[in-house]
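Of the protein chains in this complex, all but one are displayed in their positions.
Then we have chain A:
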């Protein structure tokens, strides 16, 4: 079959699709990956055929124009306040009212959607797999009749929030109802003679790489898939061949947070200082300018601009990170206990779930002190129950089929959901 994968141009959002694309390719299917031009080299670098669509998105430019608004940790768009879902209608609507124009519409700019639909009309995919905010994929599938599914990068906060939003919306008097995302997709689909349906926001089914005990219950049809890491093109450094002489701890506050979101929100120097007297080997991903500001740190510290997590984490006893999708999932499959300084998007949801499983610690912004980070690391090194819980999560992950293992199921589901094009369905 023909499988079209799509993600808006953001490399870490794209990486989650790559191993599944390889599996489909290796199983003999035709595979294309569509994104804005800025991602082309990243796609070809992952060994897949790129289809550049539209012009580049302006998410970063908007954020600059808007002087940092909306902040990703803005109270109006918090997905987690000790809860996986928004609580009331105003909160739920506020998330949509801000995310629709300032994320979804930007990530799926008009020219990108138009070109993707054109490509799908020409190439006629049987299945479209889309990153969970790249609704352009659902639009292209709706127009052409392809089956379509989301490929998640973490617990399904989007599906969960949407389900709650719809329930709250439908409790409102009709005069009060508002649905920004559906409005946008309605006028967008109208351009191609197709119509909106709720299924476009969550996919006909969902491929979820999260271990079952960390998953959010959305009631949506889900195919569990074992997470397989892809961290981009990488070279394994020599020093990783040597077993560490003391417990190895990784500190990484996330490539995405540093490159795009700007500012880490916490002083890395303070954290390094708090860890300075521990007998550990610290691997800290800091660039040269960040390193220049560091004064005090553990004696055995290795600074590095970048190291592929899938190569580093098997030798680690603990990891301190911000809750990014790839880092979190790679830590889970390598049974590494996690200290999560989580504040953005779905990170607090993941951190809470890992902490509840006993496989790590969640330090929300309000509780984040250098001492708290140190305490969590010491606890992980001293208390074997944390590592045991982390191993349990790893075993659970391995209970799901690999990307190659779900290909037959995707073939079956694609055949089941495949329809004629929208203009022939009336």
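By definition in this document, contacts are C-beta pairs under 8 Å (C-beta built on N, C-alpha and C of every residue); 3 or more make two chains touch, one makes a residue touch a chain; residues count from 1.
In this section, contacts and distances are computed from a predicted model.
Per the UniProt record, the chain missing from the shown structure is "Cytochrome P450", taken from the list "3-isopropylmalate dehydratase", "ABC transporter permease", "Cytochrome P450" or "Formate dehydrogenase subunit delta".
Considering the whole complex, the residue from A:188, A:268, A:301 or A:397 that touches the absent chain is A:188.
The chain not shown here is touched by just one of A:178, A:293, A:367 or A:383, and that residue is A:178.
Check A:41, A:110, A:197 or A:279 against the missing chain and you find that the one touching it is A:110.
Only one residue in the set A:59, A:98 or A:223 touches the chain that does not appear here, and it is A:98.
Where chain A meets the missing chain, the touching residues are 66-67, 69-70, 74-76, 90, 93-94, 97-98, 100-102, 105, 110, 173, 175-176, 178, 180, 183-184, 187-188, 190-191.
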